[in-house]
Structures are given as structure tokens and as C-alpha cells.
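Complex shown without one protein chain; remaining protein chains in place.
Naming follows writing order (A and B), and every chain is counted from residue 1.
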Amino acid sequence: MKVSTLILYGCIFFTTFLPAEAIYKFDNSVEEKRFYSLISEIRCPKCTSGSIASSDVPVSRDLKQKVYELILTGSTDKEIKAYVTDRFGASSDYRPAFEGANYLLWFGPFIFLGILMLIFLSNRRL
Amino acid sequence: MSAIYRSLIILLPLIVLITYGTILIADKDDAFTYFESKELPQFDLQDLEDRKIDLAAFNGISLLNVWASWCITCLVEHPFLTQLSKNEITLIGLNYKDSQVKAKQWLGKRGDPYIFSIYDPRGDLAFDLGVTGAPETFLIFNQQIIGHIQGELNQEKWQSTFVPLINAVTQANQ
Partner (left out) sequence: MIGEIAHFLSLASALGLILLLIFNVFFYTYGKHKNQDILSYKLFHQSCLLIFISFGLYVYLAITDDFSISYIANHSNSQLPIFYKITSIWSAHEGSMFLWIVFLTLWSTLFISSLSLKHPLKKGTMLMLTIIILGFLLFLLITSNPFERILPFGVLEGADINPVLQDPALAIHPPTLYLGYVGFVISFSFITAYLFHGDINYPWEKDIKNWSFIAWIFLTIGITLGSWWAYYELGWGGYWFWDPVENVALMPWLAATAFMHSLFASSKSNILKAWTLFLGILIFALSLFGAFIVRSGIIDSVHSFANDPQRGLYLLGFSGFITLIALGIFAYRLPSMHSSKLIVTGSKESFLSMNNILMLTAIFSIFLGVTYPLIIEFINGDKVSIGPPYYNTIFAPLILLTSIFIMISLEALWQRGMQARTLLIALTPTLVISSLALYFIWYFVESFSLLAYVGIYSGLLIIISYLLKAVASIKNKTYLNKGSFVAHMGLGLLFFAISMNSILSYQKNVNLFLGEQQYINNSISEFKFLDLQNIKASNHDVISAEIFIVHDGQSIYLNPEKRKYFARGQITSETAIYATALKDTYLTIGDQLDDGSWTFSLQINYFIKWIWFSSALMVIGILMTIFKKKIS
């Protein structure tokens, strides 16, 4: 089968709206690692669960593309996360913010551990 | 001392039980709203008729409705939107990731409830708004976003989510 026919089949086969680039080319390996790390921490806004790294729905693609562009233009990880949560809500970050009620979340396990250790050390009949 | 532990052993699971029971019974809504208002993002787009957009349209109360010709649920939502526009609610469309030709055809066939529709083929404004698909509707007051519904806008969601916000904001400004 001719290569051109194959390509034609391919185009008809997958008639989804594609962004111009789904390539994410980096010259810098540090930036590349940052990219893959960030997209695994940003939640897909449309899916029931999962990061944008694991999702191919349109809004995930748009987000990945945006993260890519922001890295290239020099934004920090924090700035990129803020950019995303400003638009899609705080729930888009799989790392809960370290503030307010979330202190209970981050310190909770260690407080629990501390309490159990205290009980154990003071009452070693268990 | 051990009496405390013993009662905790019963109490803690009971608390878990009651907590989960309460959460389960509570009503969960598709819609969610902002509790603090957000500024309408800046954008550099034109409407479906290639005209410039006057931001003054967003003064007062208006609904910004995200729609597209490929969106099936938008068909379901359309009659209700038409009804709202007849009741003098200002409707502004945001045509999302669509072809200009197909969008205009869609409106021609089904009626245009919008005073105009922003043409956003790449979804730039939609992205800045946090749109994840169509349909979605934003409640806007004086260029501030005060409400947001994902999914179909119907009588029930209108009454329970948007109307109270509209009332609150009109009262506050009297």
C-alpha cells in the first residue's frame, strides 16, 4: 500500500482536533524532567481522576502544551502551578497547598504517630 | 486509664461511621460556584461576525455560555437559553473550538439567543476561564465572574445556583 494512502487512512481514522504541536521538545534535560514531573502532579480537570500526564482529553492536551510553553519561557514550578490553579481551581494540584486547614493533612500522620508512641512508651503493657 | 482506651475503640469507628453517613446523604451537585468573584480574563478575540467586542456588554448581569456546534448537550440546553433570553437575561456566547462556518449555521438553524458569540477557535479565553468542555455557563456581574455551572443549564440549576447569586448582588448594589 502506498505510503500516502496509509497517511490518508490515518488522518481519516483519527479525526480529532489536534493542537499544532504535541511534541514537547526540550534542549535542556532539566527542563524536560521538570515538565514530566509537573504534568504528573497536575490533575486532569475533566477526568474523574488522574493527572494530565495520563490523560489525552482536549483540555489535558491544552494544559500540557501550556506547561511546556511556560517552562520554555522561564516560569518556575510554583508559578506554573499557580497559573493552572488560578484557572482550574485548587483541586488541579495533586499536592495540597501547605496552608490553613491543610496543616492537619500534612502533619496529621506525624501527630498520630507521636501520640501512639507516647502511649506506648508510657504504658508498655501492650 | 484503660477505660479511656476502651471507649475510644468504640468511639472512633462510630465517628467514622457517622461522618461518612452524613457525607453520603448530603446532596452532591454537578454545578459548582465561586464563592469569591474573579475578574473576567482579558482576551483578544472577535465575535462570530468578525466584529470587535465591546466589554461594556459585560456590565450589569449577563450569562457567558460556552457552546459549540459539535456539542450535543448544547442542543438540549438551547431551548432553556432561548427562554432566558426572552425573559431579558443578557446571554453572550463563547463559541469553543469550533468552525466559524459551522457555528453560524448552527445558530441559523436553531435560533440565536445570544447578543453576540465570541469566536474562540483555539479555546484561549476558555482556557483562561478554566473551561473543560461544553456546555458551561458563567454568571457575570460588572465584568466579575460570580458563578459557574458545568454541564447543561436548566431550570433547576438556574433556580438553585444562579438566581440566589443574582438576588444577592442586585440587593448589595441598591
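By definition in this document, contacts are C-beta pairs under 8 Å (C-beta built on N, C-alpha and C of every residue); 3 or more make two chains touch, one makes a residue touch a chain.
Just so we're clear, the structure is a prediction, and the values are computed from it rather than from any experiment.
Asker: Write the list of subunit B residues that the hidden chain touches.
Answerer: 2, 5-7, 9-10, 13-14, 16-17, 19-26, 32, 35
Asker: Against the chain that's been left off, what residues of subunit A make contact? List them.
Answerer: The missing chain touches subunit A at positions 1, 3, 6-7, 9-11, 13-14, 16, 18, 20-25, 32-33, 36, 40-41, 43, 47-51, 53-54, 89-96, 101-102, 104-106, 108-109, 112-113, 116-117, 120, 124-126.
By our rule, only the chains that are shown with their structure count from here on.
Asker: Quick check: in the complex, which residue numbers of subunit A touch subunit B?
Answerer: Going by the criterion above, the answer is residues 17, 45-46, 58-59, 62, 66, 87-89, 123.
Asker: Okay, in this complex, where on subunit B does subunit A touch?
Answerer: By the definition above, subunit B touches subunit A via 1, 97, 123, 127-133.
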